[in-house]
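Supplied in structure tokens, the structure appears directly below.
Just one protein chain is left out here, and the rest sit where they should.
Coming up: chain A.
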Amino acid sequence: MSKLAQLAERAPELRVPARLGALDDIARYVLALAGRARLDGNTAYRLRLAVDEITTNVVMHGYRGGPGEIVLRGGCDADRVWVRIEDGAPPFDPRDGRLDPAPDVPIEQRRVGGLGVHLALISVDEFSYAYLDGRNISMLAVRTGPGPSTVGESGRL
């Protein structure tokens, strides 16, 4: 198998119930993918954080705590590692719930819902969303080359 073909190999699919108790399995799946792709620790952390936040969002706001399923598929291309998150909840673009930090607002008055989506979006290099055939599909990717690693540069985590 060529190196590129190996890189393009997909991780097995992960199907989990839409419950917060599944976050552990989701983290293991993403970290295993990151390990296979030999992502550095910081990039692996960012990808895990983004997937965690988006799937938490699906559980809490997509299915609203009701029953459902989340399907993860991941893989590596030559220059990026991606995770596709699919669910059958009503149409819900995670970006609609984004709340950027408001550091000038006193902490006592802070709204914190939506911060997770903000964290997810600044943690990955690519994000897209589509509603196709009754399914919400979010696609997240990080580049495998050296990338920004500090807050303040494009707001990237």
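Here is the rule we use: a contact is a pair of C-beta atoms (placed from the backbone, for glycine too) under 8 Å apart; a residue touches a chain by one contact, two chains touch by 3 or more; residues count from 1.
FYI, contacts and distances are computed from a predicted model.
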Protein that the absent chain corresponds to, by UniProt name, given "Assimilatory nitrite reductase (NAD(P)H) small subunit", "Anti-sigma factor antagonist", "Xanthine dehydrogenase family protein subunit M" or "NAD(P)/FAD-dependent oxidoreductase": "Anti-sigma factor antagonist"
Residue of A:V16, A:A34, A:L49 or A:V124 touching the missing chain in the full complex: A:L49
Selected from A:G21, A:P67 or A:G134 as touching the chain missing from the view: A:G21
Interface with the unshown chain - residue positions in chain A: 20-21, 23-24, 27, 42, 45, 48-49, 52-53, 56, 59-60, 101-104, 106-108, 110, 112, 115-116, 119, 122, 150-151, 157
